[in-house]
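Rather than the whole complex, this shows some of its chains in their spots.
A, B and C are the chain letters, set down in written order, and residue numbers restart from 1 in every chain.
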Amino acid sequence: MSTVAPPSAPEANNRVKAVFDDIRATRKSDFVNNMWLWLAFDPDLLERTWAEVKVVMATPSALDPLVKEMLYIAVSVTNSCGYCIHSHTASARTKGMTEAQHADLLRVISLAAKTNQLATALQVPVDAAFDSKSEQ
Amino acid sequence: MSTVAPPSAPEANNRVKAVFDDIRATRKSDFVNNMWLWLAFDPDLLERTWAEVKVVMATPSALDPLVKEMLYIAVSVTNSCGYCIHSHTASARTKGMTEAQHADLLRVISLAAKTNQLATALQVPVDAAFDSKSEQ
Amino acid sequence: MSTVAPPSAPEANNRVKAVFDDIRATRKSDFVNNMWLWLAFDPDLLERTWAEVKVVMATPSALDPLVKEMLYIAVSVTNSCGYCIHSHTASARTKGMTEAQHADLLRVISLAAKTNQLATALQVPVDAAFDSKSEQ
């Protein structure tokens, strides 16, 4: 069950078709996952979302593509977004995540959530040493 | 302001002193940050928390130490834990995070939060292709 | 699957029946959605929850009924409450939300989640200009 109905013939819309074509070309795969099909209910939202995902996730940058997928998983788990956890775990595997790395990812993000609770419950004051001074 | 008073002479307690000594030795630094001082109100909680942080964050594993710090930041930001964001951003810098990597980290975790909202608002159904089949 | 069993004959209980009758009268509809059926496991909780929802959501106030439904969706998405997202998206449609407004709602709440991450990750200090001074 979902809150909008995806278009039954999405690629009849030229703007949607252009985005789907670019997704397939960028990923070198025929598979267009449901997220994009559902966003196609509003072509502007689809275009802008894909444009940003392409720039941030599919363009070489200061971080490794697999690291970026694991960061995506970390946020999606903390926000309890089931769809996103599934899609980005699948992407991370495609980009080479091993089972040992997956387990390590789980160890880190579950420990982070645990110590977040401790620091927040205690309202620990931030050490002065952690401050970033203004550039001189 | 915090919700417990940290002990005024924490290292007078042998269990606390042993943990603080191990923190200094592990990190090769005299600096023991406030999180540990505040956890010292309960030596058992201090010991167990440090033991786990040491195993997960300070022991070689399938993920790079800097990647683990960035995952920690991703969770801490999503949980809005100010203390943890400060302490793990500082740790990430110590482990070599550049300004460009920091900006890229922000790009990824803010985009993840954004698309989490979209997938959750639409209640997009999970693609069958994302399922992990049981091992044969 | 749910964590309590809804009563099999809820309206055999007079307090439950009175609430269900008022829900139907207020909404001018025979449909009583599952939330109320499940809350009926405890008539006091049912009565108080409905009383508050009726006052806040079904009574004329400073905000338009459709705006209130969209605010409800914004919170429910951020909290990842699937049931609430479904029920309040349906209510917003009943109150006239167009597809263009729905897309705009998604644009705003996903951007808000994104910039929340940025401001929190940077721990941006609040501008003095934003403070509310005490009344004179």
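Of note:
Heads up, the rule we're going with is that a contact is a pair of C-beta atoms (placed from the backbone, for glycine too) under 8 Å apart; a residue touches a chain by one contact, two chains touch by 3 or more.
Fair warning: this is a prediction, and the values are worked out from it, not measured in the lab.
Copy number for the full complex in this structure file, with 3 chains shown: 6.
Simple rule for what comes next: only the chains that are shown with their structure count from here on.
For subunit B, the chain with the farthest CA centroid is C.
Taking the mean of each chain's C-alpha atoms, the chain closest to the overall C-alpha centroid is A.
Inter-chain spacing, taken between the CA centroids of subunit B and subunit C, is 34 Å. Between subunit A and subunit B, the centres computed from C-alpha atoms are 20 Å apart.
In subunit B, the residues that touch at least two other chains are 77-78, 82, 86, 89, 105, 109, 111-116, 118, 120-123. Of all the residues in subunit B, the ones that touch subunit C in their complex are 73, 77-78, 80, 82, 85-86, 89, 105-106, 109-118, 120-123. Partner subunit B is touched in their complex by these residues of subunit A: 1-4, 31, 33-35, 38-39, 45, 49, 52-53, 56-57, 61-63, 67-68, 70-72, 74-79, 81-84, 86-87, 89-90, 98, 100-101, 103-105, 107-109, 111-116, 118-127, 129-130. For subunit C in complex with subunit A, the residues that touch the partner chain are 80, 85-86, 89, 99-100, 102-103, 106-107, 117.
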